[in-house]
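Yeah, one chain of the complex is gone here, protein chain that is, but the others are all in their spots.
Right after this comes chain A.
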Amino acid sequence: MAAERGRAAEALVGQVVLPGDLLLLPAHYDEDAEGERLRLSTGAAPQGRLLCGPGLRRSGAGLLVTKCGLLRHRPGGGGAFWVDSQQKRYVPVKGDHVIGIVTAKAGDVFRLDVGGSEPASLSYLAFEGATKRNRPNVQVGDLIYGQFLVANKDMEPEMVCIDSSGRSSGMGIIGQDGFLFKVSLGLIRKLLAPKCEIIQELSQLYPFELVLGMNGRIWVKAKTVQQTLIIVNILEACEYMTAEQRKQALAKLSGT
């Protein structure tokens, strides 16, 4: 079987790639002696290492695509390539901030449902200011915003509600009331992008609070139930609306 010839990674940025495609990187990422010679001649070598993001895997000469989607590239800070794919099912990844629902209390550990294949565990000491005597007041059915400490395919995922310096920085139990719903992961990433138009337009409407979890869950709270439901409907629908349709919908709302 002849191996597929890879294509240059930079040529495919912004285009659809399929699993099995081999992407060749520019010569200055090569580790062989040949690469070194080329590096010396081309002059400006990149500083730092190349980041090979989700959907890509390192394989010998280049990067192997493992998910179908659009190839993205970020030139800053050593460069990064990743595949922008869409999915609804969440796979726990270390460092992600997610919203979990407490399903059980087993001794010193809470079991949280994060939408993955296994329930995650959260120790009662992983809250800010928690000691053995001073336990956090967590009940079954509470919503918790935390990040993954351990998340790989061999072990049960573990969550914590403090960061590496011991401060909570906004994580912990999410308060009373509000509405939790689920959207696809691609929409969450769109909403969390810096300077997202949807969020900016919504923030002009009325005061509300929003928590976005990377596992596709969004929690919204506004002053009245009606306002909350309006925001929920807009967020769910804006995945498939164009920018103009969205502006029309918001104009109607702010008008009425």
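Convention: a residue touches a chain if its C-beta (ideal position, glycine included) is under 8 Å from a C-beta of that chain, and two chains touch if they have at least 3 such contacts; residues count from 1.
Going forward, contacts and distances are computed from a predicted model.
A.B. asks: Going by UniProt, what is the name of the one chain that was not included in the view, given "Ubiquitin-like-conjugating enzyme ATG10", "magnesium chelatase", "MPH6 phase" or "Adaptor related protein complex 3 subunit mu 2"?
C.D. replies: The chain we cannot see is, by its UniProt record, "MPH6 phase".
A.B. asks: So which of A:Gly100, A:Pro136, A:Pro157 or A:Gly213 would be touching the chain we can't see?
C.D. replies: From the options A:Gly100, A:Pro136, A:Pro157 or A:Gly213, the contact with the absent chain belongs to A:Gly213.
A.B. asks: Using the document's definition of touch, tell me which of A:Leu192, A:Ala237 or A:Ala251 contacts the absent chain.
C.D. replies: Here the residue in touch with the unshown chain is A:Leu192.
A.B. asks: For the chain that got dropped from the picture, name the residues of chain A it touches.
C.D. replies: 25, 29, 31, 49-54, 56-58, 63, 72, 74, 80, 82, 93-97, 145, 169-170, 189, 192-194, 199, 202-203, 206-214, 221-223
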